[in-house]
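This report refers to the structure that appears directly beneath it.
Every protein chain except one is present and positioned as in the full complex.
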Amino acid sequence: MIVKVQAEDFDAAAEIRTLIGGRTDVGAVVTFTGLMRGGEGATLTLEHYAGMSEKELTTIAEEAAHRWPLTDLLIIHRHGTLNPGDQIVLVATLAAHRGDAFAAAEFLMDWLKTRAPFWKKEEAGGKTPGEAKWVEARADDEKAAERWEEKE
Amino acid sequence: MIVKVQAEDFDAAAEIRTLIGGRTDVGAVVTFTGLMRGGEGATLTLEHYAGMSEKELTTIAEEAAHRWPLTDLLIIHRHGTLNPGDQIVLVATLAAHRGDAFAAAEFLMDWLKTRAPFWKKEEAGGKTPGEAKWVEARADDEKAAERWEEKE
Amino acid sequence: MQLLYFAWVRERIGTGEETLSLPGEVTTVGQLLDWLAARGEQYAAALDQRSHIRVAVNQTYVGTDHPVSDGDEVAIFPPVTGG
Partner (left out) sequence: MQLLYFAWVRERIGTGEETLSLPGEVTTVGQLLDWLAARGEQYAAALDQRSHIRVAVNQTYVGTDHPVSDGDEVAIFPPVTGG
């Protein structure tokens, strides 16, 4: 299990290669990569609660490993200031079969979105740059997370 | 949209980079990679219906693009003889939001498993190599594909 | 008619491809399968479990009622197992 919180960019392919590590019992690899969307000049600043962010991602990762028969999994989440197109987050799940890998990856993202202590502040950029604004939490992220509660 | 049927291995990261092509309206990238499982010396031979296999994958890709608001998507499927750990198939979906990217990727795999004209023949290898055997179609793949019928 | 066989259907029949002329009474996929199965032991062995046989006419999946004619490319194969 790999859990990292870092300012630097990551090489998803290299991280997944490390995670697989030459094993030949992995039939399915599902990845989710979150990218920054935005127009030219826009910036996104990710604040996090150093210490708790890594601890909480580890808890979420352990919960996924407990719920599904996974070979392994990883979560990498960046903090700091990002530009459009930049990678924000990577989740990868390895399993013998695809159903488990897909379900665990969706679960990881849903829980991460509602539990990992990160906060996004956006500045739109462009010709009339406005004030930077904190992104508001979305009700459908809460709803997405809730669907996993019944499956314990 | 990229659809390829090929004997050669693929570089998933490079393929996805090409698909994104510098766009900054993509918030979510979901990938599924299918790998060959098996012990030392095992081989997997993938036969396909040249002509129809690419046509059918294109139909499946178009159906996904029709059902979900995707930025783009790709399917790469190999044929020929593979060894344990080798990549078999890659599906990637790009979307503004993760729910669409996840659903479309699962859909693509479920339909691909039940409709794309490929057939796997396995040889176990090891110290007592047996006869090569055709993999049997799985009832739960049919079931997984059926769940998308109602959502039209 | 251009006939294509794949996977164990191909192995049991002993060839991946052949060209045959249809008798006039064979006008549907179902009749084609019956007619082929009667051509010999190998064909019968390949086609006897009809629930395990899939057919594509001109590279499109069809059912047993689908019409066939001499100009078609007809592929006969087991349920697919790719991915």
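Think of it as A, B and C in the order they're written, each chain with its own count starting at 1.
Just so it is clear, a residue touches a chain if its C-beta (ideal position, glycine included) is under 8 Å from a C-beta of that chain, and two chains touch if they have at least 3 such contacts.
Small disclaimer: the values here were computed from a predicted structure and weren't measured.
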Subject >> Interface partners of the hidden chain - shown chains only, full complex considered >> reply: A
Subject >> Which residue of A:25, A:47, A:63 or A:123 touches the chain not shown here >> reply: A:47
Original post:
Out of A:42, A:88 or A:104, which touches the unshown chain?
Top reply: A:88
**OP:** For the chain that got dropped from the picture, name the residues of chain A it touches.
**Re:** 34, 46-49, 51-53, 55-56, 77, 88-89, 109, 112-121, 134-137
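Note that only the chains that are shown with their structure count from here on.
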**OP:** Compute the shortest path length in steps from chain A to chain C over the network of touching chains.
**Re:** 2
Subject >> Per-chain Cα centre nearest the global Cα centre, belonging to chain >> reply: B
Subject >> Chain centre separation in whole Å, for chain B relative to chain A (CA means) >> reply: 23
Original post:
So how far apart, in whole Å, are chain B and chain C when each is placed at the average of its C-alpha atoms?
Top reply: 26
Original post:
What are the residues of chain B that contact at least two other chains?
Top reply: 34, 109
Original post:
Going by the touch rule set out above, which residues of chain C reach two or more other chains?
Top reply: none
